[in-house]
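Partial view: only certain chains, each at its native spot in the assembly.
Letters A and B name the chains as they come in the text, with residue numbers starting at 1 for each one.
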Amino acid sequence: MPENLIARLHGELSRATHIDPHSHIEPRAAAATGLADILGYHYFTELAHSAGVPRERIEGEGVAADARLDAVVAGLERFSNTVQHSWLLRIARDLYGFEDQTVTPDNWRTLDASIRQRSGEPGWADSVLEKSHIEAVFLTNDFDDPLEGFDTSRYVPCLRVDELVFHTGKPGVIDRLAATAGIDVGSAGQLTEALGRVAARFRDRGAKAAAISLPPGFRPQDVDQAAFAGSVEAVLREGLAADASHREIVSQGIFWHVARCCREQQLPFDLMIGVRRGVYPGGVFQGQDLLDGRLSLADYAELFNAFPDVIFPVSVLSHPLNHELVSFAWIFPNVLPFGHWWYANTPAVIERDLEQRLEAVPRTKLLGYYSDMYKLEFGYPKFAMYREVLARVLAKRFVVERGWSEEAAVDLGLDLLVRNPQRVFYGESD
Amino acid sequence: MPENLIARLHGELSRATHIDPHSHIEPRAAAATGLADILGYHYFTELAHSAGVPRERIEGEGVAADARLDAVVAGLERFSNTVQHSWLLRIARDLYGFEDQTVTPDNWRTLDASIRQRSGEPGWADSVLEKSHIEAVFLTNDFDDPLEGFDTSRYVPCLRVDELVFHTGKPGVIDRLAATAGIDVGSAGQLTEALGRVAARFRDRGAKAAAISLPPGFRPQDVDQAAFAGSVEAVLREGLAADASHREIVSQGIFWHVARCCREQQLPFDLMIGVRRGVYPGGVFQGQDLLDGRLSLADYAELFNAFPDVIFPVSVLSHPLNHELVSFAWIFPNVLPFGHWWYANTPAVIERDLEQRLEAVPRTKLLGYYSDMYKLEFGYPKFAMYREVLARVLAKRFVVERGWSEEAAVDLGLDLLVRNPQRVFYGESD
């Protein structure tokens, strides 16, 4: 397959700007202020740790900032093959003018200095976004985030509900819910009322989605209201000590009610399915979770059926589940394949997943990509990686194999990258 | 990989004619009589529905035929990327001389008129088959189908047993069984006797296989005869109201007995494994079923072991299960990978599945492809798609990577496409 065909498609795709419909950006400190903000990303700390750098050196208390950087940098050459390592080099070179071949114990201070300098320049965050072709970044906000102090049209609020659904009994959660909703939360009725108020406030503040990550064993269902009321009572009374069956019913009931709120507020509900938390407690910060493929999207059929008016952008963490995701999106109008998440966000996996999606799911339903980033800089290499894979798949599967024109192939790519995220999260506008 | 190598292999493969060992053709109305017969195929209605066309507009009662077509056609551009859309264009262009670039609200009547005209010409059905390189088409017949009124050498009967196995207690099923078998069915013994008579009649009428589709949770086993007798009694007495455990035992017992009948009648028993029915009750006709990958072919080991003389052509609906299918066919003489089914019948999935099969399963055991079609026209684009993927895999994996001659690669392809289906379903003849 001619590489210059791929390059042409990639060039065309790279002329577009688009939204980034899922990230963990802190809008008041969006860009990195030094190399520590880049190398502190869990992809680097966890790979360094996996490659043998002790956790104590990476994030131990009392370890100096420079020593932490030394530790991660020392590990870099051990994972120089990974795509994550290539992200680092693209950031260093293209955003910060780094000219060495790789980041080493001897030269990282130069890179650090460049980052510190440029990040102090006015408009730097906007400049990074522009280089990344990103117009707006979706956030991941706690339910009681005040959503103030930033431009919500550029940094778009998104209601993250993991804490409400899975940690209802944790000390403080209900109190915070009551405080942010402005009502007492002492019963199931008040709990759902409070959830509704939270969702309404998010919508009022410009939120464009609700989102949750889900463990493999979760089974969404519309629980009996009396059982829900009893279980809420138990959890309110006993917190984390409440019986597991009560906690499960509360999770199911709150999850279901969030879907109702999404329907009322016309918010897409992002489902990120299949993460198992805390599998490796000895891992570094944010490097302790893994996946478990023993689930089926059939577990979610009751939900998809119950809320035909709610759009569910769905990410699966286990690569083999992509075929189910394709099949469910092929049939259910409200199921939309959503980006390439975490352990499935590497080029060869994206390529396989993408070619399956492109040949069997309506083009208007494919939500191409999101960065999942914590610092703005990562939007740049991640979207670049995605565009390259997308260009390759379009070239191979559509231009070469199906005889499409290059223009038609690019146009299809723009549906994924630009138009569909825009329409799905902002409403019919094109 | 040179595209002209692929084209040469494809050209050679396209010179062959072959059987189509699984379809849903109605032999007395085999070809389409208008565009409604083409666009009424569930692939189009379900994709249009998935892309946002309301079910009411597609198949609502009282909606005029033209309005239904308008609805599906309006959805076409939303799934112009899918391989199913390419099937439509191939049929329109190559079989019906349609010359526009795509089917639109403005031009579908022209296509409809062409179909209506040609389908009225004498010998049109045979002409479609000829263009599709198909010599004989296997059907999917109810157990009480009279199997009369058509040429059973061209339209080959196949005994479909889903209804007997999974809906024994449904009103009318047992009565129909008794009627077609010509005996009373009031006990387990009479039931199995009747099954035997059905199988014998099918064999006498030229049937070449029995077939069944199976849900992911089904566990084939040789149930205890006394338990079977008791459960049959319960189901005969109570129908669908019989306890689930009774219904499960009846399903298992009948399934097992069908395998015995296949042994007696020397019929291959097609197993199509992994469909979950009615997952999306809001879907269009035939667009409500999905898959669930939580099974293993190890669940079928008892069956494969118990019937060494029965050939089991096996299709799996979940793409990740292809590796198990390859492995089981590599070991069990009576397990044969069978085509590429439904949600796994798209080019990129076929390509992955096929390359695995071709490198590890004896070439004499690979049953290449079947159309699964409801109208004859679909054999044309589906087999064309399959030949293209087959040519690509043979070119890449055998000619380029393993240094095979083009002749040898084509010969391997003809095993899959022509010889193996012929030998397996018609007996040793080459």
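By our rule, contacts are C-beta pairs under 8 Å (C-beta built on N, C-alpha and C of every residue); 3 or more make two chains touch, one makes a residue touch a chain.
Source: prediction; values computed, not measured.
Count of copies in the whole complex in this file: 3, from one repeated sequence with 2 chains shown in place.
Basically, only the chains that are shown with their structure count from here on.
Subunit A and subunit B have centres, each the mean of its CA atoms, that are 39 Å apart. Residues of subunit B that touch subunit A in their complex: 1, 3, 46-47, 49-52, 75, 78-84, 86, 216, 276, 279-283, 287-288, 290-294, 318-320, 343-344, 346-349, 352, 388, 392.
If you check the complex, the residues on subunit A that touch subunit B are 1, 294-298, 301, 304-305, 308, 320-321, 323-324, 326-333, 352, 355-356, 358-365, 397-398, 400-402, 412.
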